[in-house]
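First the structure, then my questions, so here it is.
Missing here is one protein chain; the remaining ones are kept as they sit in the complex.
Then we have subunit A:
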Amino acid sequence: MTIPTTPPPAAGAPRPAPGRVGPATLAVQVLRSPRARRPDAVLVVAAGALAVMTLAAVFAPFVAPYPPDAIDLLAVNAPPSAAHWLGTDGLGRDLLSRLVYGARTALLGPLLVVIGSTVIGMLLGLIAGWRGGWIDAVLGRVFDVLFAFPSLLLAIMAVALFGKGLVAPVIAMSIAYAPFVARLTRSLVKAEVSRPYVSAYRVQGFGGAWIAFRRVLPNVTPIVGAQSTLNFGYVLAELAGLSFLGLGVQPPTPDWGAMINEAQSGILAGAFLPALVPAIAVVIAVVAVNILGDELSDRIGGGIPA
């Protein structure tokens, strides 16, 4: 009795595998993962809400019934009507239009912060996890210091230094959120480094930097990326808070946080809608993003808590 040297027939040809994992194929993998067969209702609603907000922000000029700063002096603090579906604010501006335009800054800010903090955090985390030793120790202490500062405080400091607007807070919050990303990246990279495939690359003669950036980093990116989306909601709420304090986006640019701020006096006059509508929008956006982010990190990362 002899054993054939060729592979057994049972082991046949492999399943066809897609090309390299880009964001698109990754998205496809995520959507096709087993649990995606019957997406639960909450998830659909959350995704729908975010999609509506994103589309509204992108196509604001077509969606909004009025320009965001068009003043209708005949309707100040007007209740909802056929002309103004959500009513108007204290200056007679259409609330719906301002809400739609406000989605632009409300979504753009957190998006930039998530991207910025992910890039900074992954870079630092990779360096710390890959090199270890004193670099790891120093970076670890730097993260500890950053953790001690509330991100809102950092943003306020940045505004004090560089002036009001969207840019300074976005940079400050990118830095403030980077340690969260960096810590996760570091621990994932550390686990990856101890795996034999990294040793195998070394034995083949590949350099450390190549292995770290071209092989290890892409392998941890899906998990880190999924975790980073969870930050989106927090940042959105904090940036809205900053605008509410008058330190963020400046009037007359419509912004949800600023709208709440401007509507304060109206509340005493009995017009609660101008404050309530943007507040609800913030809540819906944050909840929707968190639901999606949770699901995403569950599917990709096996549910590592943030």
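Following the convention adopted for this analysis, contacts are C-beta pairs under 8 Å (C-beta built on N, C-alpha and C of every residue); 3 or more make two chains touch, one makes a residue touch a chain; residues count from 1.
Simple rule for what comes next: contacts and distances are computed from a predicted model.
Missing chain, UniProt name from the options "OB-fold domain-containing protein", "Malonate decarboxylase acyl carrier protein", "Na+/H+ antiporter subunit C" or "ABC transporter ATP-binding protein": "ABC transporter ATP-binding protein". Checked against the hidden chain, the listed residues A:133, A:205 or A:270 yield one contact partner: A:205. Against the chain not displayed here, subunit A makes contact via residues 1-3, 5-8, 11, 13-17, 20-21, 195-197, 199-207, 215, 218-219.
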